[in-house]
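I'd like to ask you about the structure that follows.
Of the protein chains in this complex, all but one are displayed in their positions.
Which chain is which? They are A and B, in the order written, and residues in each are numbered from 1.
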Amino acid sequence: MKAEDKPQSGAVRTGLNGESDSSMNAMDSIIEIQNVSKYFGVANDGVTALKNVSLSIQPGEFVSLIGPSGCGKSTLLRIIGDLLPPNDGKVTIKGKSPSEARQDRDYGIVFQSPVLYDWRSVRKNVELPLEIMRVSKAERERRALQMLQLVGLNDFVNRYPWQLSGGMQQRVSIARALSFNPSILLMDEPFGALDELTRDRMNIELMNIWSQTNTTIVFVTHSIAEAVFLSTRVVVMTPRPGKIEKIIEIDLPRPRDFETRQQRRYFELVTLVRESLRESL
Amino acid sequence: MASQGSVRVSAAMPSASALGRVQRIRRRYLGAFVVALGILLIWQTLRFTLNLPAYKLPDPLSIIAEFTNTRPTGELVALSLLYDLLVTWSEAVLGFALGASAGFVMAIAFTQSRVLERGLLPYVIMSQTIPILAIAPMVVVGVGQMGAPTLLSKAIIAAYLTFFPVTINALRGLKSVESDALDLMRSYAASGRDTYVKLRIPNAMPYLFTALKLSATASVIGAIVAELPVGSNEGIGSALINGAQYNTFQPAYLWATIITAAALGLLFYGVIALIEKRVVTWRVGE
Partner (left out) sequence: MQSEGPLTIPSRVNPLQQYGPAVLVFVLVMAAWELLVFALNVQVYLLPAPHIIAQTLLEQASSLFDKGLYTFREAFVGYSIGCTLGLLVAVAASRWAAVADALVPYAVATNAVPIIAMAPLAIVWFGIDEGSKIAIVSVITFFPMLLSTFKGLTTCAPASFELMRSYASSPFEIYFKLRFPNALPYVFNALKINSTLALIGAVVGEFFGGPAFRALGVFIKSENAIAHNVQAWAAIVVACAFGVAFYGVVMLCEKWVMPWHVSQRER
């Protein structure tokens, strides 16, 4: 699929709180979050990580969650992926519960650290989910090589994780997440530990991968520039208690490349996100 | 996976960095050689200046020559000690295998059941603080009288010396898995078995081998101590008792036995270290 064929940041999108017309979108959305709350710790002196958060995400979207530490963006991502249960509210993934979606292998996950297994070669790391899903050996190998080609690591298939740089390790982790063709990719600050130059390059690569696959991406980040550059929508979150402050449509044209970062509209959007973050403080 | 965040810094920083790799290796061999030479020199000087009798300090050459002598039974010393070595080693290996398997299974059981861990782990840890080897004569004689084969009764001592370190280290390795790695397995909806086979057990391997190397030596010690009680007549332990008894007549024999014991310890350790190299081919990353 080409970038142009993607559902563009269209007209029918949720309003400020994502609540107003969520019912309208419930039919065709891939991820539907309704009034989700999450508390940590003991009842009274605990932390409210999320309070009444609602959001719906369409198939093929690239949604970034941005906000200061403690705004609950990672918690929200983990609730979507069924790694944490919500205390309140409801999450629907393709019309199913998150647990069912996980059993159906709908999620690919990429963490901030690559979480590669030291004892597996690059190719074997990419094959890990396929092994667990009992895919045949030949097919595993074919998929792994294809994915490593996609992330530009075809020359490194037989290396071990410690022989790769941080950026390369993270690319292996992305290839692993994509290897079983999940419909949803959850990324928790995947480029947070990389230097700025590597990060910019990885952004372009991720952009290309996204346009070549049908994946819906939910992307947690601290970086305004990264969020604006990649996303169809940026969800600005605020802490204490964690909630959605604002949702900003990113109407930059595609395909996006290094030059996108020099456009006036890009700067306007970066400023817009920054101001909504500042307002919240 | 947990990195210490610190690297080994060579002994004396300034001078070491100036030396090349090859030079450094050469110096290491030279150092070891000089030490060996020094020990021989001190040995001979002690013999002559203090005029020590042979039963206290025999001539180094006579110890080597001892291997070609014959025992009172008419057997060649080298052969009889080789036989003792094999006897002790088979006890040690059997006990090592029993203890290591039991320890590994126990560690997996601990990760499965909190109650089991809370009930038994304190004793596994406490057993590390007591001179448990003192029990050896009791076990060997007791188990022997219950009709078990001698090999088994001695292997039990080696087994329990192996069991405890393996349990503790395997448990540590099975548990020291990053929480993100577990989340990853969860996101694949991996079965409990897959989480063990593909994540926890490989992760535990380096920890396990640390314990196995320690246990290799410990199981040899266990087997030797198990051969000490009255009534044993084969193995390095009983050869040591024999050597001590006849030391005045055949002083080099005790030395030859001690050398055999040392060789067995190094041999078993080396075998386990070699297996480790074949199994743990990866480097633990950050």
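In this section, a residue touches a chain if its C-beta (ideal position, glycine included) is under 8 Å from a C-beta of that chain, and two chains touch if they have at least 3 such contacts.
Please read these numbers as outputs of a predicted model, since none were measured by experiment.
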{"item": "Contacting the left-out chain in the complete assembly, out of B:I64, B:L79, B:I135 or B:I275", "value": "B:I135"}
{"item": "Option from B:T45, B:S176 or B:S191 whose C-beta touches the chain left out", "value": "B:S176"}
{"item": "On chain B, residues whose C-beta touches the chain left out of the figure", "value": "4-13, 15-16, 24, 27-28, 30-32, 34-35, 55-56, 111, 114-116, 118-120, 122-123, 126, 128-138, 141-142, 145-146, 175-177, 179, 182-183, 186, 213, 216-217, 220-221, 224-225, 228-230, 236, 240-241, 243-244, 247, 254-255, 257-258, 261-262, 264-266, 268-270"}
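Keep in mind that, in the parts below, only the chains that are shown with their structure count from here on.
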{"item": "Length of the line joining the C-alpha centres of chain A and chain B, rounded to whole Å", "value": "50"}
{"item": "Parts of chain A lying in touch with chain B, wherever the complex brings them together", "value": "78, 81-83, 102-103, 105, 107-109, 111, 113, 115-120, 128-129, 131-133, 160-162"}
{"item": "Chain A-touching residues of chain B, taken from the complex the two chains share", "value": "1, 178, 180-181, 183-191, 194, 198-199, 202-203, 205, 280-285"}
